[in-house]
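Of the protein chains in this complex, one is absent; all others appear in place.
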Amino acid sequence: MKWHVTLMIFLVVSMALVSAVTAEPSPDTEACLECHRTIHPGIVADWERSRHARTRPVDALEKPEIERRISAASPPESLRDVTVGCAECHTLRAEAHSDTFEHSGYDVHVVVSPADCATCHPEERAQYEDNLMSRAYGNLMENPVYRNLADTINGVQVYHAKENATRLKDPDEATNAVSCLFCHGTRVKVREFITRETDFGDMTLPELEGWPSQGVGRINPDGTRGACTACHTRHGFSIEMARKPHTCSQCHKGPDVPAYKVYDVSKHGNLYSALKQAWDFDAVPWTLGKDVSAPTCATCHVSLTVDSDGLVIAERTHRMNDRLAWRLFGVYSHPHPKSPDTTVLRNRSGLPLPVDLDGKPSPEGLIGAEEQEARRNAMQGVCRSCHGDNWVRTQFERLDRTLETTNAMTRAATEVMASAWEQGLAKGLEHQDSLFNEAIEMKWAEQWLFYANSTRYAAAMMGGDYGVFERGRWDMSLNLQEMIDWLEVAERLQKERQSE
Amino acid sequence: MKWHVTLMIFLVVSMALVSAVTAEPSPDTEACLECHRTIHPGIVADWERSRHARTRPVDALEKPEIERRISAASPPESLRDVTVGCAECHTLRAEAHSDTFEHSGYDVHVVVSPADCATCHPEERAQYEDNLMSRAYGNLMENPVYRNLADTINGVQVYHAKENATRLKDPDEATNAVSCLFCHGTRVKVREFITRETDFGDMTLPELEGWPSQGVGRINPDGTRGACTACHTRHGFSIEMARKPHTCSQCHKGPDVPAYKVYDVSKHGNLYSALKQAWDFDAVPWTLGKDVSAPTCATCHVSLTVDSDGLVIAERTHRMNDRLAWRLFGVYSHPHPKSPDTTVLRNRSGLPLPVDLDGKPSPEGLIGAEEQEARRNAMQGVCRSCHGDNWVRTQFERLDRTLETTNAMTRAATEVMASAWEQGLAKGLEHQDSLFNEAIEMKWAEQWLFYANSTRYAAAMMGGDYGVFERGRWDMSLNLQEMIDWLEVAERLQKERQSE
Partner (left out) sequence: MKWHVTLMIFLVVSMALVSAVTAEPSPDTEACLECHRTIHPGIVADWERSRHARTRPVDALEKPEIERRISAASPPESLRDVTVGCAECHTLRAEAHSDTFEHSGYDVHVVVSPADCATCHPEERAQYEDNLMSRAYGNLMENPVYRNLADTINGVQVYHAKENATRLKDPDEATNAVSCLFCHGTRVKVREFITRETDFGDMTLPELEGWPSQGVGRINPDGTRGACTACHTRHGFSIEMARKPHTCSQCHKGPDVPAYKVYDVSKHGNLYSALKQAWDFDAVPWTLGKDVSAPTCATCHVSLTVDSDGLVIAERTHRMNDRLAWRLFGVYSHPHPKSPDTTVLRNRSGLPLPVDLDGKPSPEGLIGAEEQEARRNAMQGVCRSCHGDNWVRTQFERLDRTLETTNAMTRAATEVMASAWEQGLAKGLEHQDSLFNEAIEMKWAEQWLFYANSTRYAAAMMGGDYGVFERGRWDMSLNLQEMIDWLEVAERLQKERQSE
């Protein structure tokens, strides 16, 4: 080995050591750790293993831009030369947080929000603001159609034997929080500040309502939307974990959005399962082929990926539909909405939905063909790293065809339902009644919410059975025929009732 | 390095080597291995990798008490200085085992029972004796209500076209063994001793009935209850394996007790899935934060856990409900029974259930509020290692609220059912008929057995969709409305039948 190579290695190693030595927590964080290391050993141990605990913003900035994990060009002076510890996050923007309280001499807040994270990660936060998920609370709770769906299933039903019918009691906050809002996120508010006796003397602490919550669209005490911890689990905030499909399974394994289940039985999921121990889930950028030999959820939808020459295949995005032409999810599948706030959509009947109940989309609020094409191209760029042109084109044609057929099967079920509503065999919108509170209406909802959705995801991500027997086409067919049987019986009962 | 440090290291290593050298199988076990190494290579290889194969009780006793894996203060003299091999377990207490047979000069028994294991692990065995699971056989088969449920689904139904009805043939032992008793455990008995020709000459061997079984409440040929191998899989008996959630999934993944599925999509399950390769599943005691950074099933329900200072967070227990205030499972959720034998319970109608069908609990056999509080505190101690006070309190309040609402939804379904029974539209207890043999009754059972249970587990362990669309609140609502629809049709049919 040449002497100057030896010298260079020596210098690099020395610098790394020096840098490691100086990458220390701030005195403020040391103060937090002093007690919390004992009170919350799990949290502290988690953090100690994290990149935050061994990296100062000033170190992060030294990397070439493509390798950077922070997007702030210049993080605040006061934070640059200390690692990212308790105090750095939990005392930021104290005045903005209604949950800020005086704690051992510090103004601390409980709920770290996307705006806090944006101190170092502003681009990711801005992208996420434009992500449907950041609006998951409002898109459910402030859309009258979906809110009614939520209320119907979260409320308690009281049976009245005389009428052979139930009356619904409105759901309470606790139920919503462990039901729909578990994934969508709660509205977190300070109920009051309470002084409690603790092992460390009397302490005044905020009593939060809607807490805990790590739902993707959480409304935070500083008014911001979202919870970065939904995917970047506290207090390790590990990119490895966020890139593994299990993270997405937290909210995408149910029958309404079975994306994880589909992935799991796909070739991609199989490769992940068999080979993941040899992959590098931590590399930034993520080199396809080298770091991973099959995509995880993040590879296709989120991550900055490059080829073996370092050329960018796809840019990092936290607006999850940047590479998606269609929104699969819905009564009918449709082009993605332009705004993350879907409560602004109106179909021709005036409902806050992107498509009429008979299947005609209302294109105003939705992206156009050109934007669809651009997004489809962005996704196909990832596919083409491993798949030929014929392969990729057919794959997307098959998906398009599946959207048509599942929309048609939804339409058939909707026509049965419409017939029931018209004949007064069930009570729908025209009767100022819920769309989701009778058995037949719930079967109609299952047609699109479970079976059409599952079939669409199976086609998109190649998970065979979820488009066939596992709540797929089989279930769409059976469900439709059962609705038809129900209608026949209901008509007969009505006739008899009328003839009495 | 100082010379005395070097010396100490030298001594420790030497002692370890000497100890390893002398940790040898007994001559009796060597005799077993001689043939069985060839006949059953899989079993022997498994055991050879086990801690049993390299540890003598005398070594185990040398550890500080908190690190000990055996609880016997003084194991029998004859076993102390040999490793735990075939002969040590399979010849213990020969006279107590009805399956003992003379085998190449030894009195061997096939089924190693908890009483055998108690030779070195008496505390664990005593705890398990007090665990509901040890009574899983009797609690199912000797409770007339549940026995009838089992019979109804395990028996074969013969269709009689004229009556458009089925008659039930009683289930046979083989069916029970692969159905309910697969998890609950069978009653293992010696049918006879048979002499067979083998490669090693004629051999007289016991022919066991109800074997194989590794169900948690197995009744053993020595009259004891339980199978330690249900979780500590033979012949490795690995604590690592018992601590991993997959072990619990063997019996807790079904729709009646979907605990594993809930865990799997929870933050805890996600952390386990992403990070487990860096955890130490073998450490005793288990240091939270250091050894594991998120709980598995065992962490919360079973294991001896300590904080980073070695202070005990929770004591080891094999009575699985030691940290549980409520029994989630049941027609209605209720405080845990005092006795592991739940056949002694009586509700006000005299049924062997802890709660009346209308939802009123019979508190006699159930733990009181004080004991509930103690158990809740024990569990919360584990939670508080990573979670703040507000977090933990709200989590448990939400669970309590979920128990109320799921009980209410069970009550509504029961009222529909009661109305059907009263009107003679279905045949229930008053007609001396099964509660589980008609379609409408099975739908009623699904209301609590599947949907209410799933919703409760989802709230307890934070697995979103299992409380919503995946057999959760959605399914409780739909099922209830379908029961109501059924009742309407049944009333109409009855009316017409009567008017003919």
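Each chain carries a letter (A and B) given by its place in the written order, and its residues are counted from 1.
By definition in this document, contacts are C-beta pairs under 8 Å (C-beta built on N, C-alpha and C of every residue); 3 or more make two chains touch, one makes a residue touch a chain.
It should be emphasised that the depicted structure is a prediction, and the values quoted were computed from it without experimental measurement.
Colleague: Out of A:42, A:171 or A:472, which touches the unshown chain?
Modeller: Missing-chain contact among the listed residues: A:472.
Colleague: Touch as defined at the start, partner being the missing chain; which of A:71, A:148, A:164 or A:293 qualifies?
Modeller: Checking the options A:71, A:148, A:164 or A:293, the one contacting the hidden chain is A:293.
Colleague: Of the listed residues B:98, B:148 or B:250, which contacts the missing chain in the full complex?
Modeller: The missing chain is touched by B:250.
Colleague: Which chain A residues would touch the chain omitted from the figure, given the whole complex?
Modeller: Residue positions of chain A that touch the missing chain: 264-267, 269-271, 273-275, 277, 288-290, 293-294, 307-309, 384-391, 394-395, 397-399, 401-402, 405, 408-409, 411-413, 415-416, 419, 458-459, 462, 464-465, 467-470, 472-474, 476-478, 480-482, 484-485, 487-489, 491-492.
Colleague: In the complete complex, which positions of chain B touch the hidden chain?
Modeller: Here the touching residues of chain B are 37-46, 49, 110, 152-154, 156-159, 161, 164-166, 172, 174-175, 177-180, 182-183, 196, 205-208, 211-212, 214, 233, 236, 238, 240-241, 244, 246-247, 249-251, 253-256, 277, 437-440, 442-443, 446, 449-450, 486, 489, 493, 496.
Operating definition for what follows: only the chains that are shown with their structure count from here on.
Colleague: How many angstrom between the C-alpha centroids of chain B and chain A?
Modeller: Roughly 34 Å, centre to centre.
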